[in-house]
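Every protein chain but one is kept in place in this view of the complex.
And now, subunit A:
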Amino acid sequence: MTVATAARAVGKGPRRRGRQRGVRRGDQFAGWAFVSPAVVLIAVFGLVPVVWSLLLSVQQTDLTSAGTWSGGANYTKMVHDPVFWQAARQTLLYCVLFVPITMVLAVPIAVLLNQKVRGMTFYRMAVFAPLVTSTVATGVIFSWLYNPQIGLINAGLDKLGLPQQGFFQSTGEALPAVVGMTVWGWLGFAVIIYLSALQNVPRELMEAAALDGAGRVRAFFKVELPLLAPASSFLLVWLTINALQLFDEVYVTTKGGPLHASTVLVYYLYQQAFVNFDGGYAAAIGVALFVVILIVTVVQLWLGRRTSHYEAG
């Protein structure tokens, strides 16, 4: 809007009116020519499939042949499907564990990485390295760490005289084990967000606090921590949205087992579409997931407005 009006103001002038109109018509063509490759691709692979997903969710289809309309049958099936509800509960449990643990660990680490110390670039890179490690590689590494027979963690517990754990192979521990693995993978992300928020805290504020006699610890709780509120509300929502989409790590390590103990919504969606060939039902699960994510996003906007008065200038 502002861009368009500003450009029009620039283009308007007493001289060469005819030529100006030509330029504007040229802009119409240039604008569409410039955006169309990207817009066509994004429409075909992003926008149209959203609507298509809704249509698939009211069909019976194996995705390879034409489907038949089935009304709300997939949604009725979902409501009465105990495994779906188990997957939904486990997805919720995963979010409730993963998101707060990641955020609580990230704050002190970000504060630590915000200090001026020799070799800080190296320390930061070490904390960020898991972030670029692929989910498949992460899964392989943790499959060994958690391995009940030869894994490092059980070997350590054994040396300490503590009982051995089943981790991915135990129904009670598989989901918490996935949480441990993904916290390692995502911690660097949360640290980056907090670190950039800390670096935006005006120096004068901290200096003023120091002059007023606040110690470093007190200054942190009274000055820096409140200023981290926008970063926290962003992370809360962003980590939740990504936690709702958990798939790779589960596929690579537990395959949703044992006995569905680590089956989360996207894994169940995948299973329905590509193991049971029930594409319509998978699409319905996707729509349900989309609705949840949409709600989380709306809450983000609401939270963002509520906390925006903390934003440092």
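Couple of notes before you dig in:
In this text, a residue touches a chain if its C-beta (ideal position, glycine included) is under 8 Å from a C-beta of that chain, and two chains touch if they have at least 3 such contacts; residues count from 1.
FYI, contacts and distances are computed from a predicted model.
The listed choices are "Ascorbate-specific PTS system EIIA component", "Sarcosine oxidase beta subunit", "Carbohydrate ABC transporter membrane protein 2 (CUT1 family)" or "FtsX-like permease family protein"; the UniProt protein name belonging to the chain that is not shown reads "Carbohydrate ABC transporter membrane protein 2 (CUT1 family)". When you scan A:Val58, A:Met78, A:Val99 or A:Leu145 for touch with the missing chain, the hit is A:Leu145. The omitted chain makes contact with just one of the residues A:Val58, A:Ala87, A:Leu175 or A:Ala282: A:Ala282.
Within the full complex, the residue among A:Val83, A:Ala137 or A:Leu162 touching the omitted chain is A:Ala137. If you put the missing chain back, the residues of subunit A touching it would be 1, 3-4, 6-8, 10, 24, 26-28, 30-32, 34-35, 37-39, 41-50, 52-53, 56, 63, 109, 112-113, 115-119, 121-145, 150, 152, 155-156, 158-159, 184, 186-189, 192-193, 195-196, 203, 206-207, 210, 215-217, 219, 234, 238, 241-242, 244-245, 247-248, 251-252, 266, 269-270, 273-274, 279, 282-283, 286-287, 289-290, 293, 297.
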